[in-house]
Structure formats: structure tokens, C-alpha cells
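Removed: one protein chain of the complex. Kept in place: all other protein chains.
Chain nomenclature is as follows: A and B, assigned in order of appearance, with residue numbering initiated at 1 for each chain independently.
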Amino acid sequence: MSRFLLPFGVFLVLLGFLFVGLKLNPREVPSPLIGKPVPEFTLPQLHEPAKAFSPQSMRGRVWLLNVWASWCVSCRDEHPLLVDFAKNHQVAIVGLNYKDKPDDAQAWLAQLGDPYTLSVSDLEGRVGIDFGVYGVPETFVIDKQGVIRYKQIGAVTVDALQGKILPLIRELDQG
Amino acid sequence: MKARHKRGLLIASGVLVLAVAAGLVLSAFQKNLVFFFTPSQVVAREVPVGKPFRIGGMVAERSLQRERDGLTVRFVVTDTVKSVPVQYTGILPDLFKEGQGVVAQGKVGDDGVFVATEVLAKHDENYMPPEAAHAVEQAQNAQKTLIGN
Partner (left out) sequence: MIPEIGQLALILALLLAIVQGTLPLLGAQRGIRAWMALSRPLAAGQFLFVAIAFLCLAWSFLTSDFSVLNVVNNSNSRLPAHYRIAASWGSHEGSILLWVLMLSLWMQAVSVFSRSLPREVLARVLSVMGLVSVGFLLFLLLTSNPFERLSPPAAEGNDLNPLLQDPGMVAHPPMLYMGYVGFSVAFAFAIAALLGGRLDATWARWSRPWTTAAWCFLTLGILIGSWWAYNELGWGGWWFWDPVENASFMPWLVGTALVHSLAVTEKRGAFRRWTVLLAICAFSLSLLGTFLVRSGVLTSVHAFATDPERGLFILVFLAIVIGGALLLFALRAPQVSGGGRFESISRESFLLANNVLLIVAAGSVLLGTLYPLVLDALSGGQTKISVGPPYFEAVFVPLMSPMVFLMGIGPVARWKQATLPELWTLLRWAFATSLVAAVLVPLVTGGGSWGLRLGLFLAFWILAATVVNIRERIRNFRGAVHERLAMQPRAWWGMILAHLGVAVFIAGVTVVGTYETERDVRMAVGDTVEMGGHVFRFDGTTEATGPNYRAARGTVTVLRDGREVLTLHPEKRTYNASGMAMTEAAISTGVLGDLYVSLGEPIDAQSWSVRVYHKPLVTWIWSGCVLMALGGLLALTDRRYRLRSTRQQRAAAVISPA
């Protein structure tokens, strides 16, 4: 009997590694930015390039920073969720339009709806680098003191929104 | 008696095959594993000398230069903290772009230039190769710790 259990044993070891491997998913790396102040930047706004935006102006409010681009496939997936979110909640969403052409970006928002309080153009992706962005879309939750509290890598999902982002915003709002 | 001998022979040859295979696997691992390093590690000289390894990061903006022969290219791979100059002769993959993630395999010369034998860019428009992402994360982590102190 025992020697016939050998294949099962080997399989259990394999299973263990696969399970750990799942958790090590390279796309789930915790951001070193969490708990750190939001990187400072000043960028022109998408709709009014003459006006600049800097995170400094958001002090005292809980807000979301969403990195997006009109060329990005997954952004289209999460976009309806964001539009819906903007309609029903009083939380500011700032869009970081990453390596995009402003014309394409405006057309995209005109077509699919604009959930953003405002968007800023990061034409060359410099600010994206400061945020450790390695894929688009990504979403950051930033608290009243300007500290990054959460980072969503990839598209925002209903689960992430209901399970993590909204409870966190509520908690931060009270604090 | 005879049956037992035969059984022993079978088991012995099975074990022999396994032992040979294990030996092959181990020696092949020893010779052919390619470790992955970040540009920060390369700059800090924490990399093997004379052995090929992989580096990953982002191709720095406006760093791509083409030599006269049209085939040798130079570019800079950065993890946003430290940068390594890379030289490569050959045709770059379709998805190779400045500002995008890249992984290159090769050796570092005495002059600190990474001479790549292979350049990989992933076939996916949204994400950079995970190793490249890892390098950027690591470097930022290190930098944040330094600033924190």
C-alpha cells in the first residue's frame, strides 16, 4: 500500500508549490508606495492644458488616482465601473492619462463617458514611473494626509471596488 | 528465487536510469540556469563575472541609438533608480519600445556595458515582463528605504 501512495505524495508536494506560486503572482507584488506619501508632480490638465494640477491641492480629501490610456484594452473593461462609481459617490477621481495622445484621450472620454473630476496628461510617462506604474490601468487610494493607502494593479473589478476600495474610503473619510 | 533476481534487476535498472537522469538534470541546471538581476544590482557589481545573466527594467526614453551598420543598437535599461547601458547586434523584437519593459540576456563587459545576446519584449500591450516589473519595484523599495533613513 505505502509504495502505491508515492504518486499521491509527489502530487501533494507539487500542489504545495503551485499554491505558493499562485500567491507569488508577479502581478500581485505589493507596491513599495503603500504607506508612503504620494509622489509630488505638476502636470497639465487634459481638457485645459493651460491649467496645472498637483496632488498638493487634494490635501484634506480622500481621492482616487486612476492611471489610464485610450490605447489600453483593460481600461475599457473597468471604465463602466468608474463611470458608475463617479455617479453614485462623492469621491474625487483624478485620471492620470498615461503616454497617450490628448486628442485620442478626449475622444475616448467623449465616447465612453468621463468619470474623472479631472485628468492630467503624463505624455512621456515620467510621473507614471514615480508611481511605480508597470501596467495600465492601475488605481491608487490616497488619504487626507496625501498618503497612498491602496493600489489596484490591473482593472478595477466589482469585487475590488465593493470589497476593498469602498470600505477603505469610508474608513479614511471618518479618520 | 529467479523471479526475485529478475525483480531486483528491474529495480536496479530503474534506479540507474533515475540516477543518470538526476545527474543530467543537476549538471544541466548548474550550467544553464540564467539568473535575473536588476540594473541596481548590476551597477553595484553584485552579478556573476563572465557568466550570462538576465537584466530587466524599462528602456529609458530617448536612449535608443543605432550604430552606423544599422544593426547594432545601444540603449539604456533602467529600474528608475540605476541604469545600465546595453549593446545589442541584431533585430529587435516587434514590441521593443522606449519607455516599455524589456528583458535582455547577456554579459557585462569591463567597461560596464551589458552586451546582450538576446532581447525579449513580451507579446502583450498592457504589461511589461514581470521580471522587469520586479526590478523596478525592487529599486524603488531600496530608494524609499534610503530616503526614509
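Keep this in mind: a contact is a pair of C-beta atoms (placed from the backbone, for glycine too) under 8 Å apart; a residue touches a chain by one contact, two chains touch by 3 or more.
Here the structure is a predicted model, which means the values were calculated and not measured.
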Chains in view that touch the one left out, judged over the entire complex: A, B
Positions on subunit A contacted by the hidden chain, ascending: 1, 4-5, 7-8, 11-12, 14-15, 17-29, 71, 73, 76-77, 80, 111
Residues belonging to subunit B that touch the chain removed from view: 3, 6, 9-10, 13-14, 17-18, 20-21, 24-25, 27-29, 31-36, 54, 66, 69-71, 89-92, 94-95, 120, 122-125, 127, 129-131, 134
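The criterion applied here is as follows: only the chains that are shown with their structure count from here on.
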Computed distance of Cα centres, subunit B from subunit A, in Å: 28
Residue ranges of subunit A touching subunit B (in the complex, touch as defined): 26-27, 29, 31-33, 36, 71-74, 99, 124-125, 129-130, 132, 134-136
Interfacial residue positions of subunit B with respect to subunit A in the complex: 58, 61, 80, 99, 101, 125-128, 130-134, 136-137, 140-141, 144
